[in-house]
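The complex appears here without one of its protein chains, the remainder shown in place.
Moving on, here comes chain A:
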Amino acid sequence: MSREDERSESSENASGQMPASDAEVREVRTDGGGEVEIPEVNYVAGSGVPIRGNDIDTDQIIPARFMKVVTFDGLGEFAFFDLRFDDDDNQKEHPFNEERYQDSSVLVVNSNFGCGSSREHAPQALMRWGIDAIIGESFAEIFAGNCLALGIPTVTADSETIEALQDWVDANPDGEIDIDVEAETVTYGDETIDVTVDDAQRKALVDGVWDTTALMKSNAGAVRDKARELPYVDDAAIPEAE
């Protein structure tokens, strides 16, 4: 049975009961009573894995056929699936298949990474493969927003800087990369480089407010007032205060 078949078999009982094959996930902890604990992400450290090429789209990161599921569990093994496996399920040359990158957690990419669909399945698959942070030339907007919602920094630098880092990772697959989100620096080997972290993203990560549900819910009164102000919102559509 191919890996794909196994997947569709297992999705039959996909009410969240997939084997816990995913890497550790930076998820907020909930107590089931609406209280959430959101970790601060000041700093990410780990070895790197380079994925070279511009315009790597979300269909490449996670092909649509793996989205026929109602949870994100188990998506990690399908990250870059079509780039990693041929029709007979033989491994192709791809960094995610290389033994030396199996413990890597910092993805190093080029420009317009994550373009295309809004599917959060893309960063979910990367996160569940083991990625904690992404350094790249540029990111598609929805993708970067989805990463932020998972507490994954998407930091940027110019193309020469990125290529140098990719080459270094290639030569030092076990070498540690330290991302200081607040200081906007990346340190590897003897180098410390300046990188850019979008202002709102930096604040959200550093202050631990990247999961915005509770924060925005606390403004429920103002939200209802706003709804009443808008001419197109029927009164009947505005719920009573809780």
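Here is the rule we go by: a contact is a pair of C-beta atoms (placed from the backbone, for glycine too) under 8 Å apart; a residue touches a chain by one contact, two chains touch by 3 or more; residues count from 1.
We adopt the following convention: contacts and distances are computed from a predicted model.
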>> Not counting the visible chains, the remaining one has a UniProt entry; which protein name from "MoaD/ThiS family protein", "3-isopropylmalate dehydratase large subunit", "Acetolactate synthase 3 regulatory subunit" or "Aldehyde ferredoxin oxidoreductase family protein" does it give?
In response: "3-isopropylmalate dehydratase large subunit"
> Of A:42, A:97 or A:111, which residue touches the hidden chain?
Replying inline: A:111
> Which of these, A:140, A:155, A:169 or A:195, touches the one chain of the complex that we don't see?
Replying inline: A:140
>> Across the whole complex, list the residues on chain A that are touched by the chain not included here.
In response: 8, 11-12, 14, 16, 30, 32-34, 36, 53-55, 57, 59-60, 63-65, 67-72, 82, 111-112, 115-121, 123-124, 138-142, 145-146, 149-150, 159, 198-201, 203-204, 207, 209, 211-213, 215-217, 219-220, 222-223, 226-227, 229-234, 236-239
